[in-house]
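In this view, the complex is presented without one of its protein chains, the others remaining in place.
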Amino acid sequence: MIPLSWYLIFAAGLFSLGLFGVLARRNAVAILLGVELMLNAVNINLAAFWRYGNVADMTGQVFAIIVFAVAAAEVAVGLALVISVYRSRNTVVADEIDMLKW
Amino acid sequence: MTTAQIIFLVVAAVTLASAFMVVTTRNLIHAALWLVATLFGVAVTYALLDAGFLAVVQVVVYIGAIAILFIFAVMLTRKEMRDQGPQLNSGWWISALLAVLTFGGLVGMLWGWRGMDTLASEMPVGFDSINALGDALISPNAFVLPFEVASVLLLAALVGAVYVAFNPRSGDSRK
Partner (left out) sequence: MTTETLIWLIPLPPALAFFLIVLFTNKNKALSHTVGVGAAVLSWLASMVVFFRALSVEHLGEHPFVSSVNWLPTGDTWFRIGVAIDPLGAAVLFFVSITIFMIFLYSVGYHNFGQPAGDHDRKGLPPHGATVTDEHGHQHVVPSVEPMYSRFFAFLGLFAFGMYTLVVSDNLLTLFVGWEIMGLCSYLLIGFWYGKPSARAAAIKAFMTTRIGDVFMLLGIGLLYSLTGTLNFREIFGNEELMHTLATPGTTLFGLSLAGLIALLLFIGTVGKSAQWPLHVWLPDAMEGPTPVSAMIHAATMVSAGVYAVIRMFPLLSLDHNTMTVVAFIGTFTAIFAATIAVAQNDIKRVLAYSTISQLGFMIAALGIGAYVAAAFHLVTHAFFKALLFLGSGSVIHGMEHGVLHTGNHSVDPQDMFNMGGLRKKMPITFWTFLIGGFALSGFPLLTAGFWSKDEILADAWANGHLAVFITLATAAFLTAFYTMRQITLTFLGEPRTKEAEHAQETPWTMTVPLMVLSVFAIGYGWVGIPEDFPLLGGLLPSWFHEFVGGTLAEHPEVIPFNPVPLTVSLVVALGGLLLGWLYYRNVNSAKEDFFQIPLLKNKYHFDEAYQVVFIGPVIWLSEVFTKWADQGVIDGILHFFGPATGGIGAFIRNKIDLPIINEFIGDGLAAVTQETGRTLRPIQTGRIQQYMMLSLVILAVVGALLYFMLGAGL
């Protein structure tokens, strides 16, 4: 049988890879890819805690479903923003999109 | 080592390797495809956790919709970058350090937790997790409100995405 720790460490690794992608990639689309990895890592945790806790309590799965919905919304809006920015500034490099600074 | 453990280790290794490729490969199309691979690995992990519904949703929603959306986005914005030049920031090693520290921190925190070695209890006989999930999602005593809020959130995101991505110069065919 697989101990809970395996899943957790796996999820932590996935999360850290995603974090690296978010922090290090120049391309905004790639940053969003990293975010997806992080969300998946969280979902693994939720599912794992459901399975290793009280199976009759569906909270973990429900949260995972809602994370799906939020991830879908986030991707839709995020990519729309990237495309919109790309249209107006001809770039998808996150460092160059700095209109919000002083 | 049981069969399940071996399967888990293989799946985890493949998944993490794919994820590593996602964040490092130069070609974004490839990165998106590696993401698909990663998501498949996660779907298998759900299956290993007896969460069949989540596994299916993972395949349908993530791979079927989100990953394809990424590929479209990459193609729409590709003209400029052409996969040339560095794909990582100049300070990428700080990011790497932070990621490693995060991983270390998480594992370090988990290490001292006594629930780490818990084993999964047997699934109760006759327990239908999909049925239970459905009940939980639409039961007034449980999660019907978050469920409905999530639907509103999706609608709002839909409208917002259309509005943000809409190109007034070329988008309106009626003009």
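All chains are identified by letter, namely A and B, in their written order; residue positions are counted from 1 within each chain.
Following the convention adopted for this analysis, a contact is a pair of C-beta atoms (placed from the backbone, for glycine too) under 8 Å apart; a residue touches a chain by one contact, two chains touch by 3 or more.
Everything quoted here is computed from the prediction, not taken from an experiment.
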| remark: Of the candidates B:Thr15, B:Thr77, B:Ser95 or B:Ser129, the residue in contact with the absent chain is B:Ser95
| field | In subunit A, positions touching the absent partner | value | 19, 22-24, 31, 94-95, 97-102
| field | Contact footprint on subunit B, counting only the chain that is left out | value | 89, 94-95, 98, 101-102, 105, 109
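Criterion: only the chains that are shown with their structure count from here on.
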| task | Using mean C-alpha positions as chain centres, tell me how far subunit A is from subunit B in Å, no decimals. | result | 6
| task | Give every residue of subunit A touching subunit B within the complex, in rising order. | result | 1-10, 12-21, 23-27, 29-30, 32-34, 36-37, 40, 43-44, 47-48, 50-52, 55-56, 58-59, 61-62, 64-66, 68-77, 79-84, 86-87, 90-93, 95
| Can you list the subunit B residues touching subunit A in their complex? | 2, 4-5, 8, 12, 15-16, 19-20, 22-23, 28, 31-32, 35, 38-39, 42, 45-46, 48-51, 53-54, 57-58, 61-62, 65-66, 69-70, 72-74, 76-77, 80-81, 86-89, 92, 94-96, 98-100, 102-103, 106-107, 110, 115-121, 123-124, 127, 129, 132-133, 135-137, 142-143, 146-147, 150-151, 153-154, 156-158, 160-162, 164-165, 167
